[in-house]
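Here the complex is missing one protein chain, while the rest keep their positions.
Letters A and B mark the chains in the order given here, with residues in each chain numbered from 1 onward.
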Amino acid sequence: MSPELLVFAIIGTVAVAASILVISMRNPVHSALFLLLTFLCVAVLFVMKGAEFVGAVQVLVYAGGIMVLFLFVVMLINVHHLPDEKVLSNFWKGGFAVGLAVFILFVTLVRPGVYHDPASSDKPLRSTYTYRHRKVKNADGTVTRKLIRRGKVVGNSEAVGMALYTDYLVPFEVASLFLLVAMIGAIVIGKRELSAIEEENIPAYMLERSETEHEVKEAMSA
Amino acid sequence: MVSATILLLIPLLPALGALINGVRAAANPVTHKNRTITNAVALGSTGLSALLAAWTVITYVGGGMSSAYQHAYYTWIPAGLGHVGANGIASFAVDFAFRIDTLSCTMLLIVTWIGFLIHVYATGYMAHEEGYTRFFTYLNLFMFMMLLLVLGANYMVMFVGWEGVGLCSYLLIGFYYDKNFAADAGKKAFVANRIGDFGFVLGIFLIFNTFGTADYGKVFALASANPAAYAGIATTICVLLFVGACGKSAQIPLYVWLPDAMAGPTPVSALIHAATMVTAGVYMVVRSNVLFRLSPDAMLVVAVVGAVTAIFAATIGIAQNDIKKVLAYSTVSQLGFMFLAAGVGAFTAAIFHVMTHAFFKACLFLGAGSVIHGCGGEQDMRKMGGLRKYMPKTRMTMLIACIAIAGFPPLAGFFSKDEILATTFEHHGFLYFLGMVAATCTAFYMFRLYFMTFSGDYRAAHVEGHPESEPEHAGHDVIPSHPHLDDGDIHSDKAHGHHVEAHDPHESPWSMTGVLWVLAILAVIGGFVGIPEMFGGAHPTIFQRWLSPVLLPLGGERFEFPEASRMQEALLILSSVAVATLGWFIAFVLYKKDSAFARATRLRLRFAFLHRLLENKYYVDEFYNFVFVGGTLAFSRALSWFDAHIIDGIVNGVRHLTVILFGHGSSLFDKYVVDGAVNGVGYSARGGSRLFRKMQSGFVQNYALVMAGGIVLVAAVYLFTKP
Partner (left out) sequence: MPEAIPSTAAYLMLSGTLFAIGLVGVIIRRNMITVLMAVELMMNAVNINLVAFSHRFASLEGQVFTIFIITVAAGEAAVGLAIIIQLYRLKSTINVDEARSMNG
């Protein structure tokens, strides 16, 4: 039992347990917090696999950005006041069945030994080396271009950065553009409308709340 | 030499006259009292035509008479030029051509001169008629057609004239078109003629088929040269031709139109139904003598029909009371004699009799017209009598004509009839007997007519009390004959302005009696051209020699005129005179000596049945009416029933079927099948869409579920079925 295996076992178990709790908690805040836990476990797994940069990004973006966003929205909607009568939707039977099917699918597909893992995990990622193109003279006198490892081991961040800004520049730029669009879209969609709330769409149980009435009045006067 | 132009003018002048008078008549249906132009045109054209005919004959005779003169004016039917007939004769083509030979000369002179005389007579007779110009138009048209008939050089031109005279006969018989029976008589004449013409046309077709041509010269030359080849077909051809002759010349069974044709004016009866048109059949048979001589069977048919017709009509004639009817049946009987002559081979005798018959029969008819005119329209002989005092000229001429027709020598009728009977005696004893009986009857009824009309006292003041009075009404003809028919003198009657009873008969004007005298003289002297050897002539007689070029040799055998021994000839002459005397004597006893006709009445009452049979013409018209007319009507009724019930039934049935099949069927089809399909499409669309609508539940998680399930399925299939 290597330390990796142990860590993996524990972190894996925690992740699975947390994710199960995510989808089964009544309170969305609880679900959000357990989701956060899941994210952190996933980050650990990333680091174990030598993707430190990705792990950092995971924590930063997911845990630090997305979860915060989720929590903001949950708070905004005053979720805890909503009496959810039912947790599960109408399709829970189908859902469980499909989930089970997917799980079985994965289990049957993923067979140990298929992926020919290399015996040692000491071999550093090729990406952690920098490479240069060098013209190398072969034995028979021809000149070929080869990628020569420079031998300097860099960190995952530098390697990923090198990759992003050279080989994957276009997707990178597109991703940035995408973020811009998403930001604009979110702002536009989430803008508070000054028009009236359609009263007839309000379900009955909401109208029993005194806060809804108050909110309606506020909205109307605003 | 005969001039072709003059020859063409002979028929064309009357045609021109008809045209001019026709236009004038059409413009002015009611003719003015001044009829100078009409007379000038009509008489002028006919007279000129007669003169030209005489001139033509003179030039022909003067030119030697070696062969027939034939001139083709133009190619009428160029249809088959180049077609080679059965005998290697090329060309089916028919020319419009005239032929002058001795036969056509004879007929030409008869037609033109008798025609002219009757035209003159008609100017007097029809003087008070309204349709005067129309009458002369028709008369001139008739002359034109008849001349085409006799002058034609081939059967087709003759047929044109044949049909044309039939048309003119219809027009003239039905001259008083406002009288029903006159119009009916015209129709009857035309229909009977047409029945005969059917056979005639078939005969002409067969001639074409056999000889490849219809030209007289060519056909007769072929037949004469090679008789054996044509003997078989000749029987059929001749019988068919004779059927035409029966229609035109009023032989059994197509004679029925002639008595009813007396509905026309008397000049018409004289010209057409005594002298010229009805003799066209005889002319045709004599013209075709070569063909007839090829077939003894056909000749026998002709002779038998002629003889039977002669005696049949003669027996009817002895019981008629209408003066014109007696003369009509006499005509039929005399025509029978002519055909009898042709049938036994005495072709020259037939034409001789045509000529003499034209003289005395025309004289008789015109005389009868004069009598009727003088009696103010009366035609019933029982109401006449004693006219010798009032109409001496008419009486003399009619007496001469009666003696002629009875066959007393030396008048014309004797010679012609004697020649006929002599030849008949040579060949057929039974037919001779029939001929003798007919001759007896002829003499009897002619003198009966004479005595009833001219002898005794004028009876018109009272009607004789016959129990079977009004016998003319008793006949149930399709066309009743009216004894009191005013055949044209209505206006003259009114002009005189009094009834029949109070009217004294008067003599006719010179325009009429003059013609009568001319004809009577001809009846006296006309027979001398045929005077036999016994009486100073020669054998063959002048007339026989005159006509012999027409009697072509048959296969090298020349035509021989039969010669009898003196003794036989004398006996025959004596017997014919004896039977004529017998007839006269019976008539004398019954009608002259006994002016009240008591003996005649007693005789009639004793043989009442026979008399009634004869008076009603053996009920032949009734028989025809019942069988042919009734049969046709019954057949047409049957066809009408068939059409109304079966044809219409089928049509209606089809209609019903169509309505049911296509109407209801298609409505059902539309309702269930078409609408069903359309609705079915709708239902299936709705059902399908209802099915698919369930997929759009609106629940997002439903979509997610289905998507996930689909992915799982696809993945499973892909991953686990890969080989």
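Everything that follows uses one rule, which is that a contact is a pair of C-beta atoms (placed from the backbone, for glycine too) under 8 Å apart; a residue touches a chain by one contact, two chains touch by 3 or more.
From a predicted model like this one, the values you see are computed outputs, not experimental measurements.
K.L.:
Residues of chain B in contact with the chain that isn't shown?
P.N.:
Considering the whole complex, chain B reaches the absent chain at 693, 696-701, 704-705, 708.
K.L.:
Going by the touch rule given at the top, which residues of chain A touch the chain that is not shown?
P.N.:
Considering the whole complex, chain A reaches the absent chain at 1-2, 4-5, 8-9, 12, 15-16, 19-20, 22-23, 28, 31-32, 35, 38-39, 42, 45-46, 49-51, 53-54, 57-58, 61-62, 65-66, 69-70, 73-74, 76-77, 79, 82, 84, 86-92, 94-96, 98-100, 102-103, 105-107, 110-115, 117, 119-121, 123, 125-127, 156, 159-160, 163-164, 168, 171, 175, 178-179, 181-183, 185-187, 189-190, 192-193, 197-198, 201-203, 206, 212, 215, 219.
In this section, only the chains that are shown with their structure count from here on.
K.L.:
How big is the gap, in whole Å, between where the Cα atoms of chain A centre and where those of chain B centre?
P.N.:
It comes to 129 Å between the two C-alpha centres.
K.L.:
Contact residues on chain B for chain A in the complex?
P.N.:
Per the touch definition, chain B meets chain A at residues 699, 701-702, 705, 708-709, 712, 715-716, 719.
K.L.:
Spell out the part of chain A that touches chain B in their complex, as residue ranges.
P.N.:
My answer: residues 89-91, 94-95, 98, 101-102, 105, 109.
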